[in-house]
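Of the protein chains in this complex, all but one are displayed in their positions.
Letters A, B, C, D and E name the chains as they come in the text, with residue numbers starting at 1 for each one.
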């Protein structure tokens, strides 16, 4: 699994949650996680979560650290499990510096303030995850906070999370091949 | 997903990691998590992890809180993802009371002391997880500690972890049915 | 599996055979069967059966009882098996009141008159079935009859069929989890 | 899908519910349905339904018409769907001659008397169904009746059911290849 | 698996690589291989291989023998394996007449000259392969040669390859149903 830090700012609009976007944009072949910072503005047809879409909801924040993950094996249940694991691991990474975080499903909270957004889905050829942690939550439609306020360096956090996720993927792949079945 | 606390002490030998053991033993139909306390003594043919088996390793502790999870949908990759999620969630539950825990793959550590063991596998009809947290680690083949030493009530911990896992399973099932795919 | 009777008349055009249409329209999360009465008018690009499409066929009737089923697990073969089962069960429900019905694949007949239409397919996230029984077959491109002519109350029939299908789904889910494999 | 009528009497003990038994016994390659008449005596380790096994139940009848189906594609959910369809179709075939039959899951009843037994399961390489209809129910552990009492020729019934099942399999295979997906 | 030789010349543009195109165009139901001769001109949005698309590449030749294969079972890995097998088999068929051929992945070469193009992909309901061998390579963006130059009758070659592929599919289907699993 490849990991790539993208230093140029980009606005996440939901259009990036598309099969082979990572390959076409960065030339990374195969399973990959990339991250970049920038505004978040997802609405209307780009909402993949139909609970949000049904509520005419939108996703917005002035600046977030965005993670995009594409993995070419598995179904929608794999996608959702991988997403929950990624969010848990974000909590693990952050909790070294920030006590008092909690996770509810695919959301991280600091007290009652929302820290992140996420969606997991499938394309015809892959599973995809978008996970983003507020740096500056200005504009969010709910009470929110960001890494800035928590005093966390977003790039260092991202680097550590991506490395942890890649390591976990490798350990799981190894476990897959060294376990026998039971009757 | 059903949850059942089993109050009678049982020794975990690895024979419980068997399809439909939960149904045959407790009458619970379908996806389920059960937990019980008791010694742990797994060796030889009952070792499912072939890394351990290859090393002539064994798993032993005087008393652990054992979790057995059987879910009837999915493959070995689902099993391993579910296991990692369960172990992460155990870390989340414990971290309210115990600072300084860390997770490496499917193991929890307190400092350098190992707190848990786990295996995920498949049967011909289901995915299965055994996850056990030391209460009293006496007899473990590595440096280990237990919930007793950490001042954590094992039953309260188990109840909270099982409830969290069942809740997560429900949230994921709902997410599965309310997300659209992307191109 | 959820069941919902929709009392307002709607024209079935084929556009309803779309993933998450039930969720977006009625707010039902997860596996569901809904039914409503109304005209049927499917043609051109909305024909999913390519045998019909190839023949420039169309589906039309003045008023039918429409069933839409969405289930979020399984492949196209599951979809077709579920459809055949649903049509068989419609035959079982009707045969209490109407002797002389027969089934050929996914079609019910009363003598030589066609009583129903059906299609099963998949979306990227689910399996989908449309099954509709004529109430008033006026306009059908083949010899047809309807529940009106047979003296069957369409709403009572629909209620019974939906309940039977939901019950069957539950029994099958239970059977799935209480059977062992064989060598 | 091949169909083979076996004229010699055989006792069904559950050992026949084994992958490739049809191939090894009759030389039929690939998907097949075979039928034969004979006693039924399944107990203990040969019970595949763990609900029966848990209840220390057994399956017994003096003479039944046995159907064994092996299909080499699909999972346990396919197996159970195929089984339900087969039992529905047995009802369809019988109802021409016998009014008053009913089906509950994978069981046929005549009034309150049980007419059939069935199990669907998987092997490592296939899905398997055993379905058997009493000819003479003597010895059954529940109130039961048989084709003899109902005045139905078991061989003619079997021939018609097998032909119908093979035809259905062919129609479904064709439907699988002539339907497009929906968004 | 059906095989159909199409005698009228057609330009392959990539639009033919579409689920059910064979059924809609030639009326062949189910798994099929068809072949026809004609120019090749694939570019832009019709490029399925994203390596080519990323390079702004195009596929062009004055006249090729085109093979289109649609099979309704399997995933993208099956599709790619089937493609490699088809290309290997083309090599086997040609090597009787043409010494010195070599294969690299899904490409055949005669010395350093490229003889063929191919892509394997999936649709929502099937796996699809396009494989084409130059008859007259004029216009190809790389050094290429064709069957004309090699003195091979393209129709006889196509007939033999299609027959071999259909035979292989049948042998594999039989092997699928006559092998047991291992522990």
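One rule holds in what follows: a contact is a pair of C-beta atoms (placed from the backbone, for glycine too) under 8 Å apart; a residue touches a chain by one contact, two chains touch by 3 or more.
Worth saying up front: this structure is predicted, and the values here are computed from it rather than measured.
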According to the contact rule at the top, which chains on display are touched by the left-out chain?
A, B, D, E
Contact with the hidden chain, among E:122, E:144 or E:161, goes to E:122
Considering the whole complex rather than only what is displayed, give the residues of subunit D touching the chain that is not shown.
20, 23-24, 27, 124-125
Contacts of subunit A with the missing chain: which residues?
19-20, 23, 29-31, 72-73, 123-126, 173-174, 176-181
In the whole complex, what residues of subunit B lie against the chain that is missing from view?
50, 53-54, 76, 122, 124
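The definition used in the following text is that only the chains that are shown with their structure count from here on.
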Give the chains in contact with both subunit B and subunit C, ordered by label.
A, D
What angle of turn lays subunit C on top of subunit E when you fit their CA atoms, given in steps of 5 degrees?
120
Separation of subunit A from subunit D, taking each centre as the mean of its C-alpha atoms, in whole Å:
49
Of all residues in subunit C, the ones touching two or more other chains
19-20, 23, 50, 73, 76, 122-125, 176, 178-181
Work through the pairs of chains, note which ones touch, and then classify the graph as line, ring, star, complete or other.
other
Any two chains that touch count here, so list every such pair.
A-B, A-C, A-E, B-C, B-D, C-D, C-E, D-E
